[in-house]
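Missing here: one protein chain of the complex. Every other protein chain is in place.
So, subunit A:
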Amino acid sequence: MREPTSRTIGAFAVWTSSDLPGFGDQLIARLTERELLRRLPGWRATWYAPLGWTRPIPEDGGYVAAPLRDHSSERIEQIAASADASVLAPAFPLGAARADWPYPDGTAHSYFTEGLDPDAERTHPLISSCVRIADEPPVELVTALARQPYLTVRDRRSCDRLAAAGLSGDIPVVPHPALLLDGLVDADALRTRAQHLRQLGVLPENGGVVVVQSAELPVDAVREFLAADHVVEMPSGLVLEDQLALLNAASAVIATDEHVAAASAALGKPWALFDPTGEQRWPALEFGSPKQIVDRADRITDAISAGLRFSAPSEHAKRAVSTHFDRVAAAIEQAFTARGGDLTRRIAELAEENNALRHAQWRLRDRMLVERQKLSDTLAEAWHEVADAKADAERARNELAVAQTQFRELRNEIDRLALDSRELDALRNTKLLRWSQPVREVYGKIKGS
């Protein structure tokens, strides 16, 4: 029997970049939603993204995000009304200039720079979760982030940039959410996707595989250094499941971005990060060793060598991410309460539901006992019948044995009589008897007269 689905309690929104094709764009959105729903069961999660479902892409895997649309007061009101709080979890850094904005015509740039607006955020707070901050963040962003009840970044450089821009206070640095990747796609599904990729020739049929995120890396050197059978470049256009299947099938991963590095770490794969821009290293330092990160392609084997020594993220880093999501969930609950939501009542409802379940379970158990008793009675009756039948059979067997004995004796008697009969016939056929017959008849008559 399937577990009943609970009613919706509260609602939160996740502002994602899931309408972009990047691995990190998909990964962070899905992990953020999963981790928060684990902590807020029965809540409704809505995704927003700058373009959302107006520009579906194969890489989004069918996860639908609503478009943020224009930064108008009407739209801000709609978004604020749709949930109790919004969690900002884009893969791109906040505060990038419009020229570097990954969407056409600066779509939704204002949302990720200015937030909603102070009025709307009084009842619908924004929570930035493990975000990155661009170099020289604009004052609008700093003002918007200052309003947030809980703000975390995923690298120290972002922290420093905000401090330099004038945002005071302690900003927690939380490692990449991908460290909690385990179970996002189950093992069976990963296996099936890997088989599918083999069918399509993306993965080789046999042999060890090293996955590289960029063909600019010295592939031959990597192959030789790792004695790998194949070096596979991560193709574009794949859904997250396929990309994870690819990483999962790898014996080592050479990443060019923080997200692939984090996912590889979570999967326990030896990884190295090639970071010529100097930007990807900062988040990676929160879960990896500096020796795994290089900025020159010709030093990649050194990084791989380090990666073979330090592969899995520490439990401490994983706990930090987990604790972070606990805090985000708590902040969302707080927003729910501030909007008039009653968590105490929810607890009372849960207690009531629990009592109802116990009652139903007790009634079922009661019923089960009745059924069990009926079944046992039927079984006991059957056992009696079987015992009686066995006794009958035993009696019949004994009678049969007696009858068989008698039959054998009778048979012996018949055999004996037959023998006698045969002997008598043989005697009668002797010449003495045949020839003496007339004499014996005469004798008989004389004796009888």
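Assume a contact is a pair of C-beta atoms (placed from the backbone, for glycine too) under 8 Å apart; a residue touches a chain by one contact, two chains touch by 3 or more; residues count from 1.
What we mean here is this: contacts and distances are computed from a predicted model.
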Given "Protoheme IX farnesyltransferase", "Glycosyltransferase 2-like domain-containing protein", "Glycerol-3-phosphate ABC transporter permease" or "3-isopropylmalate dehydratase large subunit", the protein name in the UniProt record of the chain not shown would be "Glycosyltransferase 2-like domain-containing protein"
Of A:R38, A:R98, A:R363 or A:R422, the residue that touches the missing chain is A:R363
Among A:Q195, A:T323 or A:S436, which residue is in contact with the omitted chain in the full complex?
-> A:Q195
Which residue among A:D70, A:D119, A:E140 or A:D186 touches the omitted chain?
-> A:D186
Sole residue of A:E371, A:E409, A:E423 or A:E441 that reaches the chain not shown, by the stated touch rule = A:E371
Subunit A, residues in touch with the chain not shown (by the definition above) | 1-2, 4-7, 53-58, 60-64, 185-186, 188-193, 195-196, 198-200, 237-242, 349, 353, 356-357, 359-361, 363-364, 367, 371, 374
